[in-house]
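Just below is one structure, and these are the notes that go with it.
Only a single protein chain was left out; the remaining protein chains are all shown in position.
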Amino acid sequence: MSETVTNPGSAQTADIPEAIVDRRRHRSSQLIWLIPVVALIIGLSLGIKAYLEKGPTITISFKSGEGIEEGKTKIKYKDVQIGLVRDVSISSDRSSVVVTAEIERDAAEFMKADTRFWVVRARITGSSITGLGTLTGGTYIGMDVGSSQEDKTAFTGLETPPVVTMDVPGRQFVLHADDLGSLNVGSPIFYRHLQVGEVVSNELDQDGETILLRIFVRAPYDKYVRQNTRFWHASGIDFSLDANGVKINTESLLSVMMGGIAFQTPEDFEEYQQAEQNRHFTLFENREVAIKSPDSTVENYRLLFSESVRGLTVGAPVDLRGITVGEVTKIKAEIDPASKKVIMAVQIRFYPERVKPRSGATSDQRATVDSRKLLDAMVKQGFRAQLKSGNLLTGQLYVALDFFPGVPTARIDWHGNPPVLPTVSGNMAQLQASLTQIVQKLERLPLEELAGDARKTVQTLDTTLKSADKLLKNIDSSVVPETRLMMEDVRKTLDGANKALAEVKQTMSADAPLQVDLRDTLRELGRAAQSLRVLGDYLERNPEALLRGKKEDQR
Amino acid sequence: MEWPGRSAAAQGFCSCHVCGLVSRPQPGETAARCPRCWTKLYFRRPDSLRRCWALLLASYILYIPANLMVMMETGTLISYRKDTILSGVIHLWHNGNPGIATIVFIASILVPLFKLVVLTLLLLSVRRGSTWGIKHRIKLYRIVELVGRWSMLDIFVVTLLAALVQIQSFATVRAGAGAIAFGAVVVLTMFAAMEFDPRLMWDPLRKERTYE
Partner (left out) sequence: MPPGGSACCCCCGATLYRNLPDSLNRSLALTVAAAVLFLVANAFPVLGINLQGNGNAVTLLQAVQELWRQDMPLVSTLTFVTAILVPGLELVMMLYLLLPLYRGHVPPGTSLIMRLLHAIKPWGMVEVFMLGILVSLVKLVQDFRIIPGVALWSFGGLTLLLAALASSFNQRDVWAHLDLKQRRSGV
């Protein structure tokens, strides 16, 4: 926008110089093209590099996008960043949030069908506080690589982090429990008070009767879970007060707060194999119940008694010669319409495994028929159930199974449900019967006659004693003097012997001249031996002394 | 001082401000266009002084909040500071960055001030029809034109920092309202400089009709 001083007279479009179209290409013009070529090369190589290094893009759907930010939230595996969230959007059916993420190429092989993703936030569970790093570093998405073979690019994220990740070695088992108690996901599993695993999940069984708990026991502790291992609730504090004193038992403070499960393999005659993955176990209420019930087969029987069952409670033991083989489960009074009598029906639970057959074979597959036959045979020999008194003071009763000789024949009624075992009337009645018998026997004893006989025997005894006394006196007067003379002879002989011994002793005494001479000789001999020894040592060290003679001491 | 010859304008020639073609608009014709590039022809930029004053005034008004309001907010784990342009420069100086502090001072404080002052001076000189130091004045104008864009430096710095430093709870940077005002000042002064037609400075010399 500057002024130009031009000559007047120029028209609008005249005198415009022709633009010089320069078509010459000289070297400098070629050189300049180097610049764009170089720029192109650089640009292309960068672009190709970026394209090649790009890894796969995956989508993960979560219920909520809390904490996930585009371009910021990272995906980490074992705390190493392997991806970045690129986009967060709501799914088309508005039920979930779809997170699109770019994964680095190196980590592309981790995208397997059972790879799991979850959002790592600061989280306080009952047993631990995790993810505190996210308070400062921002939330991230954690990953657990699966082991399947097929790849996948669309995943569904977990809402909570998995309790156990795939790469932790160990085994999972399933426990059946009556109720959950204070257990929860993450509750610890203890073995000998050592935490060896966690509860992974819980759900109600399909029939609604039991809770199925899936637990995980870490290696190497999983090898302690055998096929006959018992699991029990170890939550809270076990407190018992009995004749032995107060007992407080708890696994750990953690289990008091969180609930916990403990397990132990009962000592048994045979060692069972290790339990396989996903084996089912029962979860017992406490340790006593668990250890005491090494049973998997249970048989129910009914016992009919016609006497009073006062003192018998549900849970009272069924005893076979001192071993508890079952317990009472139901007690009912029934009226038999036919005979119009009141029968006490007691239902018991019987664990046949507590009675092992002597053949020693494991009884896992014992056929029910076999046990029936066995029981029938036993009943034929007098195997019955009886109510016995457990404690005379309280009047507690229990059911005793035993062989009773001389009982009327009976048979197990297998048609009933449950089958009916024959019984024998109980303790008190029998006691009364026995007492009566004893009293009767006592009555029959001929006591007066016995008394008379006894008196006669005593008198005879008296006379015998008197004659013995006379005999002794005889001995004393006649036999004794002769013996006395004999004794004096003996004494004289002994004196002579004594004198001879004394002389010998004198000869041998320490200052007898013979001894002194002997001692001197010995001493001389000793000295000679020592000189010889010295000579020998010297000669060993200086053998040339034999020829040259002893050297002077050179110090 | 006299220059040889008569000015082209006096002879009726007008050079196009875009393509430089010298052409002769019909006398009396106000909407002439350059034959080559079809831009509107004018001997002097229309309404140049008035527009320039308006833009300059607006710049002055906005210059106050630009320097008083917060330009950039910096938050770290331990501190949170709000900086205006000046306080930012002082902070840089004290933090052992005198070089950068100088650069930012020149670009964000001196240059806008310089522009405002020089343009005011030039406008006043044209209004008064003064004739002294024309060569210096034109040089000043060239400098204003050249240097105007460099005030954008601070805006770019704030943009970059605010975009990069977004690490929650460790360090965050946010642009403040002062950035808008400052950006407006830069833009407005640039427009003002473009509106000013320096040929107006020569007119009093020629003692010719001014083409306001």
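Here the chain labels run A and B in written order, and each chain numbers its own residues starting at 1.
By definition in this document, a residue touches a chain if its C-beta (ideal position, glycine included) is under 8 Å from a C-beta of that chain, and two chains touch if they have at least 3 such contacts.
Keep in mind it's a predicted model, so treat the numbers as computed, not measured.
Undergrad: Just one of B:Cys14, B:Val144 or B:Met190 touches the chain that is missing; which is it?
TA: B:Met190
Undergrad: Given that one chain is not shown, which residue among B:Leu21, B:Ala58, B:Leu86 or B:Ile143 touches it?
TA: Checking each option in B:Leu21, B:Ala58, B:Leu86 or B:Ile143, the one touching the absent chain turns out to be B:Leu21.
Undergrad: Which parts of chain B are in contact with the chain that was left out?
TA: Chain B touches the missing chain through residues 3, 18-21, 36-39, 76, 92, 95, 97, 99-100, 103-104, 134-135, 138, 142, 149-150, 152-167, 170-171, 174-175, 179-180, 183-184, 187, 190, 194, 202.
Undergrad: In the whole complex, what residues of chain A lie against the chain that is missing from view?
TA: Residues touching the hidden chain, for chain A, are 2-5, 13, 16-23, 25-26, 28-29, 32-33, 35-36, 38-40, 42-43, 46-47, 50, 71-72, 137-138.
Methods note: only the chains that are shown with their structure count from here on.
Undergrad: For chain A and chain B, let me know how many angstrom lie between their CA-based centres, rounded off.
TA: 86
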